[in-house]
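Every protein chain of the complex appears in place save one, which is left out.
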Amino acid sequence: MRRFSERLNLTDVIMFIIGALILLLVVVGSAATLYAGKYTTRQWLDLVVFGVALGSIYALIALGYTLVYGILRMINFAHSEVFMAGPFTAYFLADAMGKSGFLDQNLFVGLLIIFAVSMTVSTIVAILLERIAYRPLRFAPRLVPLITAIGASFFLQYFFRGLYGPNIKVYPEIAFLKNVIRIGDLNIQYLQVLVIAAAALMMIGLQIFIQRSRTGKAMRAVAEDKQTAALMGIDIDQIIVITFVIGGALAGAAGVLYALMFKQVNFIMGFIPGIKAFTAAVLGGIGNVPGAMVGGMFLGIIESIGPTLFLDGLNVPAPQQLKDAIAFTLLVLVLIFRPSGILGEKLAQKKA
Amino acid sequence: MKARFLFVAMLAVAIGLVVSACGPSTPPFQCKDKLGCVDIAPNDSVHIAYAFVTSGENSTLGLDTKYGAEIAVDDKGGKVLGHAVKFDGQDSGCNAEGGQTAATKIAADKTIVAVIGTNCSSEAVPGAPIIANAGLTMISPSNTAPYLTDPAKRAPGYFRTAHNDKVQGAAAAEFVFKQLKYTNVATIHDGGPYTEALANVFADSFRKLGGKAVVEAVNVGDKDMKPVLTRVAAGKPELIYFPVFIAEGGFICAQMRDVPGLEKTTMMGADGIFSPDFLKACGKNVVGMYFSSPDFSAFAGGYQALVDKYLKKYNQKSTLAPFHAHAYDAMNMFLTALENPAVTVKDADGTLHVQKQALRDVIAATKGFKGVTGNLTCDPTGDCADPKIAVYQVNADNFSSLTMPKNPIWKQGQ
Amino acid sequence: MAMLEVNDIHSYYGNIHALKGISLTVDKGEIVTLIGANGAGKTTTLKTISGLLHPRHGAIMLEGERIDGLPPHQIVMRGIGQAPEGRKIFGALTVLENLEMGAYARNDTAAIARDLDFVFALFPRLQERRSQLGGTLSGGEQQMLAMGRALMAHPRVLMLDEPSMGLAPVLVEAIFETIRKLNKEGTTILLIEQNAAKALQVASRGYVIETGQIVLQDSAENLRKSEKVRKAYLGEA
Partner (left out) sequence: MLSNPDRSYPIKIGLLSGVIAVLIALEGMIQAFGARDIIGGVISLGHALLYATFFAAAYLAIRRSGATRLVNTIFVGALSSLIASIFVIALVWLGSWTDLGYVFVNATQPLYELLTFKQGLVVGSLLMLIVGIVMGILAALTVALPAKTRQYILTPVIWVITLGVLQDLVTVTIQNMPFLKPVTNFLYVSNGLSIPGALTIFVLLLAINYFWLEKRSAAQNRYASLPPASRRAVRWGSIGIGVVLLLMLPQILGLYLSEVLDNVGLYLLMGLGLNIVVGFAGLLDLGYVAFFAIGAYTVGVLTSPELGHAVIIGNWWVALPFGVAVAAFAGILLGIPVLKMRGDYLAIVTLGFGEIIRLLALSDVLKPFFGGAQGTRSIADPDIGPLEMTWSPQSFYYLFLAGCILVIFVSTRVKNSRLGRAWMAVREDEDVAQAMGIDLVATKLLAFGMGASFGGLAGAIYASKLTSIFPHSFNFLISINVLSLIIIGGMGSIPGVVVGALALVGLPELLREFSDFRYLLYGAALVVMMLVRPEGLVPEARRAMELEEFREEEEPAKEPVVLKTMGQP
């Protein structure tokens, strides 16, 4: 036993050294960058705004992962395709409305329709996914539904590719949303305001729903203990479907926000945001709704600011290339010190 | 039990043998070619294979080149020397192992006379030597990496109609420095071999000319380009050259004006985004942007006719990307070479004998071949593209009609 | 007609034959206890009744209506409430929310409010801690909450699985007092206990289960007197 504890110490020491090295690099890099003074305050603020807007979208997608994870203890890998299905389908409507000029004249109604279509399609895909691919495997070992999810993810990607074609489709540009609000050094586009506000509203709404509503409480009960929840008269299947519906609708909404911000949609568009959102969910503490928000914001801001802040001062060429490497390194750092995420509780320690 | 099974099996073989014995007797042609010959029976087709990326996220590139080559076959009436042309192939996946697998499958098929491929340079590195070992000739419509035609490493029988990055990158730098008279530029690549090489050649050439150039990079799949553009903005460049593909190029171009400091910066792209889809992906910011690209104006109408045919045939697919013209030329080079009596011997009964080494030699000797991408002349290293690079500029009319400009504003060497 | 009738059920865990033909009845207004050693199949019996396990053979009737094969939530809706073994409090939900979950299957708001008052009257401690998280309660409080939660379903049959397990003697006493009280007010109870002595004190009838089979059944009084029960379950020589 003594030998064991000694070796455990060794690994702890190594971990500490890894952590300290990363921190040192971050601190030295940041100090050097700031000292060089190559970037203005306004540029830093801009970077933060970009990060928050991107982070909002990550957070919305992350909610889908976190909700399903909380209830089924499974990584719904195909959630990224739920996110893709909505805006990819709604594109045709948006394109038609954009060409006819309807969208510019009735912006609000037009956006509402696009949101409605996208959210509906994403929700339907999520429900079908649950019904066909996941429900029969509810009690299978963890890895089995994971593989099903991966398979479903491939299937959905290429299904939509076959349906709508492989090339990039471009959402119409909405001139109004390009207007800029200026507050001192801070510049925010209406579009960014829309994205951040819509995401925040939806997340707060979800939080209230889960905390206050009867269904929300039942969701929490099911997340904690399915058998006991069933003994309370809660229909587990129904709650799980509701979870997928909420996750799907949020992903559909996030998809439209994404499409408004970046304009391009195609069959593979969900893959990278999906991975990022899943990372955000873990970063914040998976199974935890506010955690998804925090994780999403953190990731968005790190991706935006990180490479410049940490690496520019160290004279690293093309640091933006390494933004994902930075994000994942910080993820490891966070998990070394908080093994269950920023806001995560002991859930990770529980046997999944 | 076994006896009966054996009997049936032997019967089947016997039937097969009888059928074969009734076939025509061997023609008098003797193959003296160093690499051997492909014999094509009177009713068989001339088999040309492709190794293109037709699956996954890069499939647009593969389909574009495939369609370009198919139109070349159509233009010949689908026939060469009275034999139908069979053009099929393998998915090469835009990665090294896909290139190797596709090349091996092509090499294994002894009916194939020529190969068009590959799309991505990484496919050609392991793929080209395999094609070479099989004695085949391969022309790539879209490999641009300089090392593929590096004399020390080039696989025999490897040619390309796409422009070597060295040529295009240097020409673009020359235009920016000499014509626009800019001295401070930035370039962004996406980590792909094509864009990385082009961006670096551009930056190096620009520095050699006496200017200042910064190289930045993003990753394939990145959407938010504002952070990298903010970094670029800090260097206050006069022009940003981003020789990337449509998705990432679209993001950069569309987000460019949202970044303070870049409101007026000139944008320039390369042939990878010289396509109407890019105009859509970027939006109105694209007006005034420059593109380095092969000089399509050299043959009035030739290129436009190709585009028209393409859109007519494949409109629904709308995969129009930049390399169909190179593929069209590559296919035409093969079809022309195959018709050359030095390459193909035709028997009286219509049987064809394609001599592999002769095909290689004829392709290598291509000189002044009139293609839609210019006058193709193969140099000893396998680069056949017309080294004339032109620069085009997109105006408001181009944008509203989603068509690419037809006349370049600058040509190299003028 | 019996309130709850279990007729020759066989349940399996994988290939393990856990229940080998259990039959029991609980009449209206009774407390019936099922006693047995660890692993004898007590909890499995409850799981089978509440639908968490489906019997491969046999039938379960609630007031003459077959309920085996139904999903658990429908069985609860039909009137079988359960305080599961180990209490299974929702730790991340407040006491009040836990109780609300107990009434999840019901829609009669007014009656639910009445039942809530009833539970709070029964367990004043719960009222004090109504907005505390379930996970922060003590063992005894958790047991009260588990029982209260089961009562919130206003069950026709209340099934209690080891309510005294892991509790201090004083608390055990209090719990059994409550069980008696509930029964007096008309609740039919199926009680599962390892503490056979206590269980047989409150119950009117009892069943003894051993390795998945009922080996004895009689009135509580007779069981208390039976040689076998005294030796094996009451710890007497």
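We just call them A, B and C in the order they show up, numbering each chain from 1.
Going forward, a contact is a pair of C-beta atoms (placed from the backbone, for glycine too) under 8 Å apart; a residue touches a chain by one contact, two chains touch by 3 or more.
It should be emphasised that the depicted structure is a prediction, and the values quoted were computed from it without experimental measurement.
When the omitted chain is restored, the residue from B:81, B:180 or B:215 that touches it is B:215.
In the complete complex, the hidden chain is touched by one of A:107, A:193 or A:325, namely A:325.
Checked against the full complex, the one of B:192, B:294 or B:387 touching the unshown chain is B:192. Check B:101, B:230 or B:275 against the missing chain and you find that the one touching it is B:101. The chain not displayed touches chain B at residues 1, 4-5, 8-9, 12-13, 15-17, 19-21, 23, 43-45, 54-56, 59, 88, 90-91, 94-97, 100-102, 104-105, 107-110, 122, 125-126, 129, 133, 145, 147, 153, 189, 191-193, 195-197, 215, 217, 219, 316-318. Residues of chain A that touch the chain left out of the display are 4, 7-8, 11, 14-15, 18, 69, 75, 92, 132-133, 136-148, 150-159, 162-165, 275, 278-279, 282, 286, 316-318, 321-322, 324-325, 327-329, 331-332, 335-336, 339-341, 348-349, 351-352.
Heads up, the rule we're going with is that only the chains that are shown with their structure count from here on.
With every chain reduced to the mean of its CA atoms, the largest distance from chain A is reached by C. For the pair chain A and chain C, the distance between C-alpha centroids works out to 43 Å. Chain B has its Cα centroid 37 Å from the Cα centroid of chain A. With each centre defined as the average position of its C-alpha atoms, the distance from chain B to chain C rounds to 75 Å. Against chain C, in their complex, chain A makes its touches with residues 214, 217-218, 220-221, 224-225, 227-237. Contacts from chain A toward chain B in the complex involve residues 38-39, 42-43, 46-47, 50-51, 54, 165-168, 170, 173, 178, 187, 189, 258, 262-264, 266, 268, 271-273, 303-305, 307-308, 312, 317-321, 323-324.
Interface residues of chain C, counted against chain A in their complex, comprise 50-52, 71-73, 76-77, 81-82, 84, 88, 90-93, 97, 100-102, 104-106, 149, 153.
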